[in-house]
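Here is subunit A:
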Amino acid sequence: MQPLLEVNNLKKYFPTKGTSLFSRTKEMVKAVDGISFTVKAGETLGLVGESGCGKSTAGRSILKLTEPTEGQLIYKGEDITNFRGEQMRKLRQEMQLIFQDPYASLNPRKTIEQTITEPMKIFQMEKTARSEKLNRLLEVVGLSSYHKSRYPHEFSGGQRQRIGIARSLALDPELVICDEPVSALDVSIQAQVINLLEDLQEEFNLTYIFIAHDLSVIHHISDRVAVMYLGELVEIGEAKEVYASPQHPYTQALLSAVPEANPHLEKERIILKGDLPSPANPPEGCKFHTRCPFAEAICRSEKPTMKQVSLTGQMASCHFVKEVVRL
Partner candidate 1 sequence: EENTDSSNESGEDTNTEDGTEEATGEKTLIFGRGADSIQLDPSKVTDGESIYVTNQIYDTLVRYEEDSTEVKPALATEWAPSEDGLTWTFQLRDDVTFHDGSDFTAEDVVFNFERWATSAEYIYYGYMFGASEDDLGGIIESVEATNDYEVTFTLSEPNAPFLQTLAMPPFGIASPEAVEEHGEDYFKNPVGTGPFVFSEWIPDDSITVTKNADYFGDTAKVDKVIFRTIPDNGARFMELQSGSIDMMTGLNPQDIQTTEADENLQIIERPSMNVSYMAMNTDKEGPLAEKAVRQAINLAIDKEKLVSLYEGIGKPAKNPLPPSLWGYNDDIEDYGYDVEKAKELLAEAGYADGFDITLNTFSNPRPYMPQPKVSAQAIQEMLKEVNINVEVIESDWDTHLSLTENGEHDMAFLGWTGDNGDPDNFLYVLLDKDNAKVGSAGNIAFYKNDDVHALLKAAQTEMDQEKRTELYLEAQELIHEDAPWFPIAHTTPPIAANKKVVDYVPHSTGSEPFNMLDIQE
Partner candidate 2 sequence: MARSPEPLIGEDSLKTTKPIPLWLDTGIRIVKSKTALIGVIIIALLVLTAIFAPVIATHNPTDQDIVNRYQAPSSEHLLGTDELGRDIFSRIVHGTRISIQIGVIAVGISLIIGVFLGGVAGYFGRWIDQIVMRFIDIMMAFPSILMAIALVAVLGPSLQNAMIAVGIVGIPQFARIVRSAVLSIKENEYIEAAKSIGAKHGRILIQHVLPNCVAPIIVQTTLGIGTAILDAAGLSFLGLGAQPPTPEWGAMLSDGRAAIQNAPWVVAFPGLAIFFVVLGFNLFGDGLRDALDPRLKQ
């Protein structure tokens, strides 16, 4: 089956702030440094990694909210890499974004109605159709129609997140990129939103790319997971498999570091040394080698490639994983 979205060697570099007017060679922050994956229609791909590893940038590059530096995007079999202006605006209907910060993602000067109907206005939906749709969307995300004329500051974080979700559904998208939609919410509210997202996926047959740094949330919601480190993918595969038998040392460390709400569990922890290196000058070779407990000489000099490590398609990028060749 043809994947809904195919991302090939996507790169996004930002020039560092301090580059001088005169030096030709600009220093670059390699926020996303060549990632490739596919997303199947109707599935949820979890994208996980530590703060600053490039998850959001990857998401925004896919939507071309920032112009990718390099790479190829294929949506429904069509190469959209070079879509511009009007073409891209049309495509926006099918791809939407849900944001992390429920406070910053709503324009405080617009009523809920204005916020949710704006996309419909932009795509010239009729007035009556608009209000019908608005009412339905409000209902779907669990808000009432008397909320319409309210302003965002009158809502709690969880409710705002629902408003944001309603807006992103206004154009009946197929692909929704959720950029940490629950990490700003309280635990008790978090579950409400996760449930809502799951229900919506079922009802509207949505495809999610779900970005989060919380491994438990990713575990809960994803069909497949991709683990990022410093702008690169280190491991990708079926969620169950990756969580059960992580192959990349980074994934292993990440999983072992999660504190479990179970005092009886005596986990064997891998505690990584040091911090995430700066994406402005990442380490040579394997980017993880500076923190890897198993690093050897080759890791410092040679960049590992993605290798298939299981028959179901789990892949990891490490010199020491065993490649499984599909027959």
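Everything that follows uses one rule, which is that a contact is a pair of C-beta atoms (placed from the backbone, for glycine too) under 8 Å apart; a residue touches a chain by one contact, two chains touch by 3 or more; residues count from 1.
The candidates came about this way: all candidates are chains of the complex that A comes from, given by their letters.
None of the values given here were measured: they were computed from a predicted structure.
Any copy counted, the candidate of 1 or 2 that touches subunit A in this complex is 2. Residue ranges of subunit A in contact with candidate 2, taken from their complex: 60, 63, 65, 89-90, 92-93, 95-97, 99-101, 104-110, 118-119, 122-123, 139-144, 146-147, 149-151, 153-154, 156, 159, 164, 167, 170-171, 192, 195-196, 199, 202-203.
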